[in-house]
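With one protein chain removed, the remaining protein chains of the complex are shown where they sit.
Should a chain be cited, it is by its letter among A, B, C and D, assigned in written order, with residues numbered from 1 in that chain.
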Amino acid sequence: MEKILEVNNLHVSFDTFAGEVQAVRGVNFHLNKGETLAIVGESGSGKSVTSKAVMRLIPNPPGRIKEGEIKFGDRDLAQLSEKEMQKIRGSEISMIFQDPMTSLNPTMTIGKQIMEGLVKHQNMSKSEAKERAIELLKLVGIPNAEGRVNEFPHQFSGGMRQRVVIAIALACNPRVLIADEPTTALDVTIQAQILELLNDLQEKMGTSIIFITHDLGVVANIADRVAVMYAGKIVETGTVDEIFYNPQHPYTWGLLGSMPSLDSTDEELIAIPGSPPDLLDPPKGDAFAPRNPYAMKIDTEMEPPLFKISDTHYAATWLLHEKAPKVEPPAAIKKRMQGMAPSEPIIGAKDGGKNV
Amino acid sequence: MGRYIGGRIISMLITFLIIASLTFFLMKLLPGTPFNNQDKLTETQIVQLNDKYGLNDPVPVQYFNYMKNLLSGDLGVSFQQDGREVSTIIGERIGPSAYLGLQSLVVGTIIGLFLGIIAALKHNSFLDYGTMVIAVLGISIPNFVIAGLMQYWFGVKWQLLPVAYWDGFAYTIMPTVAIASIVVATIARFMRTEMLEVLGQDYITTAKAKGLSSTAVVIRHTIRNASIPIITIMGPLVVGLMTGTLVIEQIFVIPGLGEKFVNSILTNDFPIIMGTTLFFSILFIVVILLVDILYGIIDPRIRLAGGKS
Amino acid sequence: MKKSRWTLVLSLVLVLSVFLSACGGGSNNGGNSGGEGDGEGGSAEQVLNLVETAEIPSMDTTQATDNTSFKAMNQVFEGLYRLDENNEPTLGMAADEPEEEEKDGETVYTFTIRDDAKWSDGSDVVAGDFIYAWHKALNPDTISPYASMFGTAGIKNGNAIITEGDPLYGKVEELGAKAVDEKTLEITVENQVPYFKSLLTFATFYPQPEGYAEEQGDNFALEADTMLYNGPFVFAEWNHGEGWTYEKNPEYWDAETVNLEKVTTKVVQDTATTVNLYETGKIDRAGLSADFVDQFKDNEEFSTLVDPTMYFMRLNQEREELANKDIRKALYLAYDREGLVNVLLNNGSIAAKYFVPKDFVKGPDGDDFREFAPDGFYADQGEEEAKEAWEAGLEALGTDSVELEFLTTDNELAAKIAEYAKDQFETKLDGLTITINKQPWKQFLELEDSGDFDISTGGWGPDYPDPMTFLYMFETDGEYNRMGYSSEKYDELVSGAKKETDEAKRWKMMQDAEKVLMEEDIAIVPTYQKGNAILKKDYVKNFYVHSFGADSSYKWIKIEK
Amino acid sequence: MSSQEKLLEIKNLKQHFKVGKSTVKAVDGLTFDIYKGETFGLVGESGCGKSTTGRTIIRLYDATDGEVRFNGEDVHGKKSAKELKKFNQKMQMIFQDPYASLNPRMTVSDIIAEGIDIHGLATSKKARMDKVVELLETVGLNKEHANRYPHEFSGGQRQRIGIARALAVDPEFIIADEPISALDVSIQAQVVNLMKKLQREKGLTYLFIAHDLSMVKYISDRIGVMYRGQIVELAESEELYRNPLHPYTQSLLSAIPLPDPEYERSRRRKIYDPEKHLPKNGEERILREVMEGHWIACTEEEYQKYQVTV
Partner (left out) sequence: MSMKQEKLHDLSDDMFQPAKIDSSENEQIARESTGFWKDAWRRLKKNPGAITGLIIIVAIILLAIFGPGMNEHSYSEQELTRAKLPAKVPVLENIDFLGVNGVDIRGTDQYEAKGYEDEYFWFGTDEFGRDQWTRVWQGTRISLFIAAAAAFIDFVIGVAYGGISAYYGGRVDNILQRIIEVLVGIPNLILIILFILIFEPGIFSIILALSVTGWIGMSRIVRGQVLKLKSQEFVLASRTLGATSGRVIGKHLIPNVLGQIIITTMFTIPSAIFFEAFLSFIGLGLRPPEASLGSIINNGFRSLQIYPHLVLWPSIIISLIMIAFNLLGDGLRDAFDPKLRK
């Protein structure tokens, strides 16, 4: 599989009044061509920062990429100048943001906002760009695109605005689309529509997507592979089935366990106790240790490396160390691992219009 | 929209009438009549003069007469400038004030916007502080001191500009600078705040993510959105400037309205006080209305019909 | 010929010291309204550039009340007489000195109007124009603030017509003035005064073009083109609030005497600006406030002039403390006038312990009025005597502390003088506290008029060349007494002098009156006689400044470069 | 669902807002009861009026029309300050935004003790502090947190502080207005577990407002589905999920993504189009009980049909 983007040992810090906040602390992942990689984690886990770092959109100051490389083809994005980066943004890598209500310029027609990228990257004339903008609006499912291209953002509903944002992002046929919680602010039915749209578009255009979310339901729906982030690090990564049906990291267990399933009975949800660590002063050892009911002494001393479970599946927990005691995952997780887990990962099975 | 403006105009008229009435009564509270300074008048003559201008009538009668005349468009005649129509006097005075005010506004706004933008883009840098200090300096030195210094250095010492009078563009330069310094400071500070606000908005990130250059982001997305709220402070600023500043007008010998207004109050020239007050209020109310309408035109989010959406 | 130096003293215009009734003389060769272009040509262009501190409120001779208006009118209009270089009335519209005729104790003067007396539209100035203007001034509907001038001049029924309740009230046709024919004007005087002719130079006695004025109606004299001129100049331009421009009047009977082609006048209120304009050659004459004197006193173009204008403090004698003569004496003596005139004013003003000014009028013997007491009263007494008097006064009052309110205006100079007075009084007179009440001009007058003060500052300029223009003020219940002063002896002397026809006796009575006021009663505290510091280009010749009536005349000015 | 004692009865509740010249009918004729000790879930998409309903019940807004009876007393008829105070003590609210719901200028102890102060529930400073510490411990925090400021806490912690504040006055009934929608998944479970625990221990009754159907289903005994200011379906939660009758409910349920890739691959979404669902001849849909405890807004004709299907 062709790796289109590879992030190695990425560190991002923010200098605040209180000191250096290490938001991302050595993240490694890659994105294959045509796939959707979901990065899951709670707020403050560094997932958004990671994605912004890829786009080099971390405001500096206070933020800065401390070290690491972001390989995009043969280029290292971390090293590019701002000018070179501008050529990549919007044309080769695009981004969609969380809140469609605020991510559009309120005083510019949506047509112009779409056209900007086209004019910049594809040297289109205004009229060409406008035509293309209308096409894009149609593509993302906005009815009466010819008329609406001249309207302002406030004349659109939230879901429609998010479609516009997607149209902007897709304008130049980017190879990578980074979607930073694009459905979090939307209602379920609208969310479903947007997810369907993204799936469709990916099929049509073959774009690789990094999808950032904290909603495991959405992950299950859209992802091919999943990276679970905690406290600025990736703690488990694998295919979607591996993560959902054979999770290995206690944090992943916690995440999965804390969601009720529709058929669940009255049993208590698995809550992860406490709060994520303060990245101003990350704890020694495994950052998850204080919240981990299975924590071992080594967790408070040393950071766990990524243990390999399969070719695609890695997890950073000392529980996978040969000397670690075998632990029983919580009941709900066990149920997942036994009952529902298919023996083989079903990566290729994504095709075939599963959604309406 | 038509209905909205209609409604606004009616409420404006009411406000206007209340201002007219209150000013009238307040003015009547000022001790003395316009004729007590005419040193050699006898009591009889003062009575006669007061009679001539209806000043001996009971205040409600005077009020009634004044409002009656006002509504028929008659502002009366000046007491101090014997017999001249108030409207004529305002008419001949407003020109220089308005010209100077608008010129200062334009110059000040341009420089102020520029400084504000620079300061915001270089937030917390030396340039930011430097720019703000310059902006603040503009309002930090009393403007009669600035004006006096300029007049001395540019006018007398170096003879670069005319010392005073109102006789062409060269004559407007120093007063413009003196007045614009306040505008610069106000606009620069406001713009800086707005810019910082806008720069933190999500749509700026969207624009950057499109790959636009920093310049394009600043010009197309930031400045425009940051400038819109400036319109709100423009209203009072325009009125303040158009109506002239007494100090600058005196120093540079500009026959403007500010000087006339202050002197009318100090000489109990009732018709002029009323006339200028009403003129100011109308100007103020109208400018505010225009600003609101303009706001609606410039900011697509605000639809006039429903007020702010 | 009442004219108001009052407005001079405490002008309408606040900020800038009105103190300098600035006007400037001289010219340069530029000649446009801005007066630019120094050093352009050889032969001197007859252009003069001046500034004024206030705009002209009125050009209607019957309505004007202020200095600026009177000065402007003196250049563009002319009465039967006008003042010359020596402040003497010289023939104006009158062709000759009038014929005098005594009749039943009344004197009838018959004036002949010059044949070549013309309005600027070429029409004749006729006797009826005088009568028209004078009637207008007296008519209750159009009453002139200076209507009392007719009474002062002694013109028959002048007082009665404007006195409400008098059988003649409002009957203007009863005035002792008649147009016998087009060019003959007959004036009946019921009460002869020596300054009669001088008064006729005053604006209230100017003619108005009857037909034209009627035609213009309410617009008459409101703009440069709604009036006619019969003086040496006409208004070429009158931009209210900005300034005005005179041009030589070709129809003027004495046009050949007039040298100036053009005079520009701008309204400049700020002295600093005035000085800067002078320094850059934009104006030819500038009045200086004390702040600028040090800067220019070594300059050749600097000069000072003394005015017959007096400054003094009214002591409200209805107040218990000030009813005490010792207290008044203490205040009179405690005040160091030398410091005031030499340091604070610094403009040629003279420290004064008298009320009728120096160099103002000469008596029948040819001596200045002041000769009888050249240094004023209590001239040799000072601080020590002040303290003694103060102690005596306090004892009489049975107290050891006195608080007095010092009413003054917001005029900068007036405020300064008040500040100085406060310090003088408080440091020299133990137990005295002075509170300064600084009020805008209008309110100042209101408070002073209603007696709501202890001490107030005042100034007075002459309306006609006679000590009476000062002395009549403090008659019991006089309009300008305002401080509750009442002395039978004084009243007797003043009213006697008014009636006395023997000049020498009259003179003596007036001197006695001043003595009563100042020496016996110490009714007021005089402070100084006004001086003016002036910068004038030396190529401006014959700039005549008058001690009463209009401030100055431009008729004879010549530019010599 | 212990007893069937009605704690709260809502009849024909209406809340209309004037926006300029037009009127927004945020809540338009709601009728439902909440039984003592149960959790009643109210779901719907944003703008359907569910939050307004909660706020109107607790009198943050004055109802345009309708009746709210709490323990048999008409809440909105109450006038005197004393009665109102008593009511405020019985009914409490937990808010959505953990950042906006705590006053940034107050310490946690002052925030929690606000109710104690208002109702004079503590006799001394010490008693007040003890109560605060007790409440902090109840919600899983401790006394070291008492003197800190809200911004120092994580979202979950803040939400728990909000719960402690509501508990401080010992209420019987709590309106939870989307209490977890702003929280991370792992934290949502903390809060939900806490709420359940509190319900067990203190016999609380909840009105749980949310748009997250899986969580609502998990916590609620009965659920009302709101659409455009009205309840379109109301049933016990199991029943509602198993047997959704209203097309809108069906569309909502079919749109929820579940953390199960297998299921997701096969999920089919139903689309609700209100235009196509307009009742013929303009008849209004009324909430009718098609089977015991299962109510649905329908026309007479539809009602007949539903009865047949059921």
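Note that in this section contacts are C-beta pairs under 8 Å (C-beta built on N, C-alpha and C of every residue); 3 or more make two chains touch, one makes a residue touch a chain.
Keep in mind that this is a model prediction, so the values were computed, not measured.
Novice: Please identify which of the visible chains the hidden chain touches across the whole complex.
Specialist: Touched by the chain not displayed, across the whole complex: A, B, C, D.
Novice: Using the definition of touch stated at the top, determine which of C:R114, C:K156, C:R370 or C:K422 touches the missing chain.
Specialist: Candidates C:R114, C:K156, C:R370 or C:K422; residue touching the omitted chain: C:K422.
Novice: Quick one: which of A:K284, A:K297 or A:K334 touches the chain that's been left out?
Specialist: Hidden-chain contact among the options goes to A:K297.
Novice: Tell me which of C:D66, C:E412 or C:E448 is the one touching the absent chain.
Specialist: Checking the options C:D66, C:E412 or C:E448, the one contacting the hidden chain is C:E412.
Novice: Looking at the whole complex, which of D:T31, D:S46, D:N88 or D:T299 touches the chain that is not displayed?
Specialist: The missing chain is touched by D:N88.
Novice: Of C:D294, C:E318 or C:D538, which sits in contact with the chain we cannot see?
Specialist: Of the candidates C:D294, C:E318 or C:D538, C:D294 is in touch with the missing chain.
Novice: If the hidden chain were put back, which residues of subunit B would touch it?
Specialist: 15-16, 18-19, 22-23, 26-27, 29-31, 124, 129, 132-133, 136-137, 139-142, 144-145, 148-149, 152, 189, 193, 197, 200, 246-247, 261-262, 265-266, 273, 276-277, 280-281, 284-285
Novice: Touching the missing chain, which residues of subunit A?
Specialist: Output for subunit A: 9, 14, 16-18, 21, 28, 62, 273-275, 277-278, 280-281, 289-302, 305-306, 314, 318, 321-325.
Novice: Would you write out the residues of subunit C that touch the absent chain, in ascending order?
Specialist: 14-15, 271-272, 289-292, 294-295, 336, 339, 342-344, 409-412, 415-416, 418-420, 422-424, 427, 435-440, 443
Just so we're on the same page, only the chains that are shown with their structure count from here on.
Novice: Centre of all protein Cα atoms: which chain's centre is nearest to it?
Specialist: That would be chain B.
Novice: Rounded to a whole Å, what is the gap between the Cα centroids of subunit C and subunit D?
Specialist: A distance of 88 Å separates the two centres.
Novice: Residues of subunit D that contact two or more other chains, please.
Specialist: Residues of subunit D never touch two or more of the other chains.
Novice: Given the complex with subunit C, which residues does subunit B contribute to the contact?
Specialist: Counting only subunit B, the residues touching subunit C are 30-32, 34-45, 47-49, 52, 80-84, 89, 92-93, 148, 151-152, 155-156, 159, 162-167, 250-253, 255, 259-260, 262-263, 266-268.
Novice: Quick check: in the complex, which residue numbers of subunit A touch subunit B?
Specialist: 55, 57, 82-83, 85-91, 94-95, 97-99, 102-108, 113, 116-117, 120-121, 152, 154, 165, 168-169
Novice: Touching residues of subunit C toward subunit B in the complex: what are they?
Specialist: Residues in contact with subunit B: 2, 4, 6-7, 12-16, 33-34, 55, 57-58, 60, 63-65, 140-143, 145-148, 162-164, 218, 222, 239-242, 266-270, 272-273, 276-277, 279-280, 282, 440-443, 445-447, 449, 463, 479-480.
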